[in-house]
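Structure provided below as structure tokens; questions to follow.
Missing here is one protein chain; the remaining ones are kept as they sit in the complex.
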Amino acid sequence: MKKVFSRPKCLKPAPFHYCPGCGHSIIHRLVAELIDEMDIRGRTICIPPAGCAVLAYNYFDIDTCESAHGRGCAIATGFKRSLPDRIVFTYQGDGDMAAIGTAETIHAANRGEIITSIFVNNAVYGMTGGQMAPTTMLGQKTTTSPYGRRSKVEGYPLKITDLIAQLEGAAYVARTSVATPAKVLATKKAIKKALEVQMQGLGYALVEVLSPCPTNWKVSPKEAFKYLEEVMEKQYPLGVLKDITQAKES
Amino acid sequence: MDKLEKVLMKGTDAIGEAAIQAGCRCYFGYPITPQNEIPEYMARRMDEVGGVFLQGESEIASINMVLGAAASGARAMTSSSSPGISLKQEGLSFLAALELPALIVNINRGGPGLGNIAPSQGDYYQATRGGGHGDYRMPVYAPASVQELYDVTMKAFDIADMYRSPVMLLGDGMMGQIVEPIHMHGREEIELPPKDYILDGAEGRPSRIVKSLVLDVRLMEEHNWKLKRKYDLMRKVLPLHEEFMTEDAKMIVIAYGTAARIAKGAVKRVRADGFQVGLIRPITLWPFPDEAIAALTKRAKLILVFEMSTGQMIDDVRLATQGRVDCELYGRPGGVVAAPQEIARIIERHWLQRELQ
Partner (left out) sequence: MAAKGKITIDQGLCKSCELCITFCPEKAIRIAETFNHRGYHPAEFILETCRGCSLCAVMCPEVAIEVYRG
């Protein structure tokens, strides 16, 4: 028999610190597989978030630069403007991308910074213990919205990806999920496209990946993946929101 | 252009030109008065040398762009004024923790809060005591002439690379706006440590991590002491000051930046009237020239600290002299620029009140 699935080379051997059933682990593996397949380890720089994935540098065997919370897109801008032929990507969560980092994200996209952002949306602040995120859904209970998110008090879930898709500087914007094997593979395709868009110098590329947080959703991993498909995907519909390569062809 | 010629330059432009000549190829900044001319100068000049100029969406974004560029191995800088420097404090703490080189220029305006756009020295504490979180220090230079703005800017990049540290140039609004003739002597080549920490893609080498998160407290303590050893080395090597007529002085004025220019004029006036007064001008505010001040004030009966604030540097003067010499403060905060005649009157008043003869 032939080995048809094994650990990507670009993933360091360290066991993940992520919780059982965390989406980060799956997404990290997809990114590492792509770095192997596209053979870009030698010219890629990763900027992880402040969040559970702050320790991403323990897993990716590529040059990695820590970022203060939310500043990833600004730091990525500094790298990319200084070294335009390297591949620079940010890997960010809800708070990083859409709360404290809103300005940096929107303006990097607006400038058409030739970088890629992987936005892991699990509708909650994981690392700090499950507080409300901008992407927390109405009625969703978190430690800082214990009565369930109420629009009158806490506003609405922020579809930052939809906002970014409207900007001219954004070249590829997509939303995927890791709820099933098929969707995991679709996520990999989307991230690959987002990296290719950078390599073609077309503009800002963003892939939002809906991901579970079983620990802070207070459900089992199996239930979390069901919730992902049955509830989160309704609030955050999957699909390609913008793709200037398609527009060109049509 | 012959480098020995004198060129008439505005302070802000001298900073920009010195940075370019020092090899800075990344400028990220945001408009705020009274330093808008720096990003404007860089917007024109960076293109001419194939460098990067980007107006960030905020001072926060700008300092983080500097961080990314510095981590990629480029000489990078940003500039701002007081409220914008407050915004950059997180970035400064990170630059210090990550041990990345960068130049940060603060053209100090009136404050606190929105303040005004006139020259002030109210950011001394912010510059020398942090002002970001955590256990770090940062070299701070306070030039007092356009020539010194040029010299210090050029030197700051080397200091930043030598010690892998952010460096601050603290000028006040006056410094940024005055126009004086300067020699543009260009960059002096010095030997710098190799940049073996930068992130530029792990081709042919192990991957590198640039981080400041150290969860293990024993390792964090070690990191803190490592930084401290670096700062102790800076304390030994970097202090700079200027002394003027201090040899026989019974009273010594201590001031920096524009205040020192004014004070020098005042000292010249009172000397003409027979008062034995001298001036010490710290050029590095951190590390503060403690030893020089302690030595030069040994025979003084009184120190008069003149600051364009309600008194911040005076703390460091008191620490340096360890209570041996009385220290008086004359402060003019809020953006007021005193004339030398006023300071001369204050000097004479203190002299006569204390019967220093």
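In this document, chain identifiers A and B correspond to the written order of the chains, with residue numbering beginning at 1 in each.
Just so we're on the same page, a residue touches a chain if its C-beta (ideal position, glycine included) is under 8 Å from a C-beta of that chain, and two chains touch if they have at least 3 such contacts.
No experiment lies behind these values; they were computed from the predicted model shown.
A.B. asks: Of the chains that are displayed, which are in contact with the missing one across the whole complex?
C.D. replies: Hidden chain contacts in the full assembly come out as A.
A.B. asks: Contact with the hidden chain only, please: which subunit A residues?
C.D. replies: For subunit A, the residues touching the absent chain are 1-8, 11, 15-16, 18-26, 29, 180-181, 184-185, 214, 220-222, 225.
Simple rule for what comes next: only the chains that are shown with their structure count from here on.
A.B. asks: Taking the complex as given, what residues does subunit B use to touch subunit A?
C.D. replies: Where subunit B meets subunit A, its residues are 25-26, 28, 52, 54, 56-58, 60-62, 64-74, 76, 90-91, 94, 98, 199-204, 207-213.
A.B. asks: Within their complex, state which residues of subunit A touch subunit B.
C.D. replies: Touch residues, subunit A against subunit B: 41-45, 47, 54-55, 57, 60-68, 71, 74-83, 86-87, 103-104, 107, 111.
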